[in-house]
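First comes the structure, then the notes that go with it.
The complex is shown incomplete by one protein chain, all other protein chains being positioned as in the whole.
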Amino acid sequence: MHIIESGNVAAATGVKLARAQVIAAYPITPQTPLTEKLSEFVESQELDAQYIPVESEHSAMAVCIAASSAGARAFTATSANGLLYMNEQLHWAVGARLPVVMCVANRGIGAPWTVWNDQQDSMSQRDVGWIQLYANDHQQIIDSVIKAFRLAQSVSIPVMVCYDGYLLSHTYMPFERPGQEQVDAFLPSFTPKHFLNPDEPGNFNTVTLPDIRPGVDGTMEPGYIEIRHNLHQDLRGALEVYADIDAEYEKECGRGGTPFVEQYRCDDAECVAVAVGSLSYQLRDVIDILRLEGLRVGVMSVQMYRPFPDGAIVEALAGRKSVIVFEKALSYGNQGPLYADIKAALYSRGDRPPMQNYILGLGGREIKTSQLLDALRQSCSAIEAIDDTPRWIGLKL
Amino acid sequence: MAEKTTIVNLTEEEFVHPGNRACSGCGLSIVYRMGLKALGKNTILVVPPSCLTVLQGLYPVASTKLPCVNVTFASTGAAASGVRGAMKALNKKDVNVVAWAGDGGTGDIGIQALSGACERGEEIIYICYDNEAYMNTGVQRSGTTPQGVLTTTTPIKGKLQTKKDVPAIIAAHGIDYVATASAAYPVDLYDKVKKATTITGPKYIHVLTPCPPGWGFETRYTIKVGKLAVETGLFDLYEIDKGEFRLTGASKKLLGKERKPVSEYFKSQGRFKSLDADMVDAVQRQVDAKWQAYAEKLDQ
Partner (left out) sequence: MAHRDFCKMISRSKPGPGDGGKTGSWRVLRPILHAEKCIPVKAGKKACFNCWLYCPDCVVTKTIPPTIDLEYCKGCGICAEECPADAIDMVAEDSFSVKEK
C-alpha cells in the first residue's frame, strides 16, 4: 500500500511491521517523531510491545541489551549526542551478540550544539562492531528496518539503520508499505540461541580472561581474543547473509537487489561520485546535468558501511578514471572515513583510480546543486593521482 | 501466617557455589547467599561491575546457579527494566527480576538509571550491598563512605563529607517498599528479600556489608562488626512499607534501650583511625538525636 509520510514514520512503520517486542527510547531531535509514533502504536495497541520511556539513551540501549538477552526483539532510536551517550552500550550490545535494531536519524554532534544533519554521529561509531545500513529515501528506510531485524537475528549482531535527519526524517515522501503477511513471511519470530533462562542458568558477559580456560565439563573455552575474532568473522560472514536476505526481500516485496551499493548511470561512467544517504540522490540530478554536458559520470551510494562491502565497492570502482567521495563526516585530522576505506579497498588493485575527497554539509550547511556541479566538473577530468587532502565545499569564511 | 523464619527452618538450598573468588570473610558473600535463598530458582539477576562480578566468576565458570546478565556500570536499573519488559512481552510470569549492585553502582554512577526505574514503577527488586567504598577497585571513597573514613582516595584526613542516604533518596520516589538490612543479620535480610518478592512495583533493599580488607578488621569479625554498626545505632534496620516507616529486628529492640557507644564501632576498624575525639563526639550526638527522633516518632 502506498502512503505519504515522513521518514521517521516510515521507520516506525517498519518497526511495527517487524513486531518489535520491547522498545525503549529517549527523545532527541530529529529522531523524536519516530519515538512519538511508536508510543502511539503501543498505546493504541496497534503494536503489541512493551514501550519503556527511559530517562536516557544510555538506559535505552541498556533496556534493549537486557530485553534482547532475555529473548525479546528489541528496538531503539536516537541521533547525534544520544548515540554518543550510548557509545559504551553499543560496544556492549555487539560484544554480547544481541540482535538489537536501532534507527539513527543522522545529526551533527556538539560542541557547538547543532540540530541539523550530517553523518558524523553514526560514522564515528563505525568501529564498534554494529552493522550499519544507510537509507537514501523513505522507501529504503522502511525496507531497511525490516531487513535489519532479519539480518540482526540471523547473525546475532546488532544493526543500525541510518538516515539523514530532517532531509529524510522530517520530509514527506510516498513509499510502499509492505503487508503484514509479507513481513511475517519474511521475518520469522526471534528464537535466540542463548537467553536468560532460569531452567538453564548461565551467566552472560562475565569477565573473560586473556587466555583460553577449561569450563566446568573440562572443555576448553575461548578467551577474549577468540570471542572477538569470532565476532569479526561473523561480521564478514554477514555480507553474504545480507545479500541473501535482500534477495529474499526482493522476492517477497519486490524491492531490493542493491544490498551494498546502489549505482546510477555508472555502466559507462569514467568518473563515479560516491556518497551516503540522501546526498546520493541529490547527486543524481547533478549527474543528469553533467551527462547532458557530455561528461561520462555516474553516482554510487554506499548502503552498507559496516561490515565494509569492499568486494562490491572494488567491483564498482576499480578501473574508473576517477572516484570522487563526498562526505558529511570527517575523521578529524585525517580524511573522510568513507574515502579512506574505499581507498584502502582499492589499494591492492593495479587499476585503482585516482581519488578525491570532498567534505560538505557539516552541521546542516546547505548543499547547493551548483556546488556539486562545480566540484564534479573540476574533479572528474582533472585529477590524475590520488589527492588525499580533503576539499571543503561551501566554506564562506 | 507463614512460619517464622529461623536458622533451623531456613532452606538448605544454595544458589552460590563454593570456591568462588570472594575474599575470605566477605560480607557480600553472606548477603548474596541469603538473598538468593530468598529469591529462589525463578530469578534473573542483573549485575553491574562490582565485587559481585568477581564473586560470580570468570568465564567459562559461574559461581551463581541463577541466570545473570552482566551489564555496564551506569545501566543496572534500566537493564533490569529491560529484562522485565522482555518477561512481559514473552508472557513469562513469576520470574523475579533482581538488580544487584554495590554502593557505587547504586548511589553514584547508577543512580540515574535506578531513579528512572523507580519513577516508572518497574516490577523489579533492587538490592544494594553497601560496603561503603569502591572496594572492587581497591577501596576508594564513594558517596556512601561515612565521614572520616580512610580510603585510598581520602588517605590522610579521611573523607570530609557525610554518607549519602541512598535508601532515603529511593524512598523519596514513593515506591512501595524500601528496606535496610545487614550482612550480620541474615535472617532479617532473608525475610525482607522474601517480602519484596510478594510486593508489586519497584522494591529497594539497602544492605550494610562489612568488608574485612576495605574496613580494616580481621576476617573473623565480619558479623561482629556488622552487629556493632546496628547496636551502636549508627546503621538502622528498617522498612518503609507503603510509606510507613518501622524499625525491624535488632534495631527495633534498641528503642528505649541504651545503645553501645559509637566509639566501640570506630575502634573495631582501621578505616576510622584518623577520627579525633571531637568527631567521635559529634557523631555520637548525631546518633543520639536520630534515636531521640525515632523514639518520638515511633512511640505514638
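Letters A and B mark the chains as written, and numbering starts fresh at 1 in each.
Please note the rule applied: a residue touches a chain if its C-beta (ideal position, glycine included) is under 8 Å from a C-beta of that chain, and two chains touch if they have at least 3 such contacts.
Predicted model, so just to flag it, every value in this text is computed and none were measured.
Touching the chain that is not shown, out of B:T64, B:S182 or B:Q269: B:T64 (per the contact rule at the top).
Among A:G237, A:G319, A:P354 or A:G394, only A:G237 touches the chain left out of the display.
The residue touching the chain not shown here, chosen from A:T78, A:N106 or A:S156, is A:S156. When you scan A:L84, A:V115 or A:I227 for touch with the missing chain, the hit is A:I227.
When you scan A:I4, A:A185, A:V216 or A:A382 for touch with the missing chain, the hit is A:V216. Interface residues of chain A with the unshown chain, by the touch rule above, are 95-97, 154-156, 193-194, 201-206, 208, 215-217, 222, 226-227, 230-231, 233-234, 237, 240-241, 244.
The omitted chain makes contact with chain B at the following residues, 7-8, 10, 12, 14, 16-27, 29-30, 33, 56-65, 186-187, 212, 218-224.
In this section, only the chains that are shown with their structure count from here on.
Between chain A and chain B, the centres computed from C-alpha atoms are 43 Å apart.
Within the complex, the chain A residues that touch chain B are 21-22, 24, 49-50, 52-56, 58-72, 74, 88-89, 92, 196-198, 200-209, 213-216, 221. Those residues of chain B whose C-beta lies close enough to touch chain A in the complex are 41-44, 46, 53-54, 56-62, 64-72, 74-75, 77-83, 85-90, 95, 112-113, 115-116, 119-120.
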